[in-house]
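Complex shown without one protein chain; remaining protein chains in place.
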Amino acid sequence: MDGRRWNELRRFQCRINTHPNSADGSSFVEQGNSKVVCIVEGPMEPPSRSQLSATEATLNISLNVTPFSSIDRKRRNKNERRIQEIITSLKRTFEQSIITDKYPRTTISITCHVLTLDGGLISAVTNSITLALIDAGIAMYDYISSVSAGFYDNTPLLDLNQLEENDLSYLTIGIVGKSEKLALLILENKIPLDKLEGVLAIAVAGGHRIRDMMDKEVRRHGELRLSKLANK
Amino acid sequence: MSIIIPGDSVQVANSVALGPGVVCTRNRSVIPVTAGILEENSKSIHVESNGRRYVPSTNDYVIGTVTGSFGDAFRVSLSDFTFPVSLSAMAFPNASKKNRPNLKVGSLVYARVSSAIPEIDVEIECLDPTTGKDGGFGLLEGGYVFDVSLAYARTLLFNPNYPLLNQLVKKCQFEIAIGLNGKIWIKTDDLKHTLAAANAIKQCQLVPSSECSNVINSAFKSLSQ
């Protein structure tokens, strides 16, 4: 409840190619007060032979929720089960949307740092990974855009912040491109079955809006680079 | 035919071949080492028992899944959770350095165990060594593969009096390969027939051979609904 309407997204800002010298692809995503930096390295030769797959690329994701990101300065264990679970889910999601058989015998390593956290952890991280992968020039089938949606007192709400997340039941979805295909879906609290459809509908609509905004940024950045090339 | 367990004594004639389940001790007496049914004839003696894990031995017919290739050999898995065996690219009819058989990861092969020395890798081959022809071995295309118990696979392959296959033939036409590693591959002209035949074969291992025809009938009936 921060003065938004029920179907309004929080301020969504993104940048790609933020760390051009240190990584193959990088991005910065701001969803409301949640800020995430993502760095992609690869496709590259794997550090150990055991990780190598003869037919596909291997994905490595690490997620770092910084201790100063949330209000209570809690030191988060890197191996916390919740974080591990999110990582596994993300890995499964992106394994399907990256055309992995184009990069056999390589690894793609993805590192995410959550600078501040104000709800929507999974969605902000997912969006940032999508952008960073695009920046790294890794072939993907389509954008994966992610957004959370909750349910309060018969009205569905889009893109919750931390306070809302604590009190309401909500779900996070990842949508493939402009379709209505869900790549990722996580719901952890109770939602009446009959209301689920409405919540899903606004989440899908929100996801499409985020996709458009990400697309705009990618195109803007592309044009910027193109103009630089033309000047030379 | 009698049931025998380790500790029992076995009477043997002087010159017989010892099969699995019996060993000759240092003081030249023969003792059983597994529990099972003692089968003996004038030339050989062995104990027939049902094991859970397949241990390759020379001249066994097996069905394996190709899991990888390295150099000029393929790595083939005969059963789950065991070490893979190797299948040389040369062990095919008409094979030469240039003429490499086209096996992909995941293909099924029907093969013969050519050497099974415990200290070194087990090797299998896809040709009949006496003629150099394929002898029925080679790549299995299509069809369905499933696991049965080891003793049942032996019965199906070696016991000509077992009624199952003869009765199954009345229901549909099929191609079958029986591996002694407890794998059976079957292929018919129709998917539903394949499934029914596979289920019938699987269920028959639990019933006496006299009831085989009932099992086959019910398996085919449940599918035609």
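Residue numbering begins at 1 within each chain, and the chains themselves are lettered A and B in the order written.
Note that in this section a residue touches a chain if its C-beta (ideal position, glycine included) is under 8 Å from a C-beta of that chain, and two chains touch if they have at least 3 such contacts.
By our rule, contacts and distances are computed from a predicted model.
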Given the options "RING finger protein nhl-1-like", "TSEN54 protein", "CBN-OCRL-1 protein" or "Exosome complex component RRP45", say which is the protein name UniProt records for the missing chain.
"Exosome complex component RRP45"
Which listed residue (B:L140, B:L156, B:A197 or B:C212) would be found touching the missing chain in the intact complex?
B:L140
Which listed residue, B:V12, B:L157 or B:L195, touches the chain dropped from view?
B:L195
Logged for chain A, residues touching the omitted partner chain are 81-82, 84-85, 88-97, 99, 141-142, 171, 176-177, 179-194, 196-197, 200-201, 204
Residue list for chain B contacting the dropped chain reads 65, 67, 77, 80-81, 104-108, 140-145, 185, 191-192, 194-195, 198-199, 222-223
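Definition applied: only the chains that are shown with their structure count from here on.
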Cα centre of chain A to Cα centre of chain B, whole Å, reads 51
